[in-house]
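Attaching a single structure in structure tokens format; questions to follow.
Complex shown without one protein chain; remaining protein chains in place.
Up next, chain A:
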């Protein structure tokens, strides 16, 4: 099964177009994921900063972190604000959980990855007194991507610059993934619709662009077939060179050439070439037929 030029060209453009659409979709989705995570991270960072400032205010009044009993209630309250928050933990400088929305974690150690991230932030924060400056506090949050959660935390520093521990929020990665997956699905459908529409327009466009050349080629092909048919007919009918299809060979374009060519608004150089070729081919065929008739006549005379 062959493939027409129009289809071949249209397919090529469609393939390149699909490559561009795919890459654009990838770029958009990646940016969406990035943006969603960034907005979420900012919100979570703000929440931990707010909690941190409350804790630092009390710390600066001389209360040790592990004695702040109200913290447990505050954490649980914040946890209820957003169902996608998996847990909020307050831990000491060694990573031992002091308070947490999941009480079963209290007394456990935070994961080594959190501890590393916390310590690198705490090192930077060391010597920078925590002023309990509330929502306006300068950012020193850390971010850890756990397999199931986005973890945003910050160190807690007293006004003397001592590292008192840290606080971290675990946000369900599944919630982000769900949103991204739903958006991806929606975009894929939209991309398919746009691609189908554009694919259709591409086919129409290429069809229109190629129409002229296709028409001309078809005209020449018709003339060629007519010429071949004339040759067959001349041979089979026994008319030989007197067959009407060959008789007009000496004319400018030949009967079939005229008949078919007359319909064309413009005769392309290729068509003109074919007419001249056809005329010579008719002449040649006529000569051969004439020769055969002559030879047969000589044979009959004998």
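Heads up, the rule we're going with is that contacts are C-beta pairs under 8 Å (C-beta built on N, C-alpha and C of every residue); 3 or more make two chains touch, one makes a residue touch a chain; residues count from 1.
The criterion applied here is as follows: contacts and distances are computed from a predicted model.
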*Between "Transporter", "Urea transport system ATP-binding protein", "Ferredoxin" or "Putative MFS family arabinose efflux permease", choose the name on the UniProt record of the chain that's been left out.*
"Putative MFS family arabinose efflux permease"
*Using the touch definition up top, pick the residue from A:31, A:103 or A:145 that touches the left-out chain.*
A:31
*Touching the absent chain in the whole complex: find that residue among A:23, A:63, A:160 or A:174.*
A:23
*Contact footprint on chain A, counting only the chain that is left out*: 1-5, 7-9, 12-13, 16-17, 19-21, 23-28, 30-32, 35-36, 38-40, 42-43, 46-47, 49-50, 82, 134-139, 179, 182-183, 186-187, 190-191, 194-195, 198, 201-202, 205-206, 209-210, 213-214, 217-218, 220-221, 224-225, 227-228, 231-232, 235, 269-270, 273-274, 276-278, 280-281, 284-285, 287-289, 291-292, 294-296, 298-299, 301-302
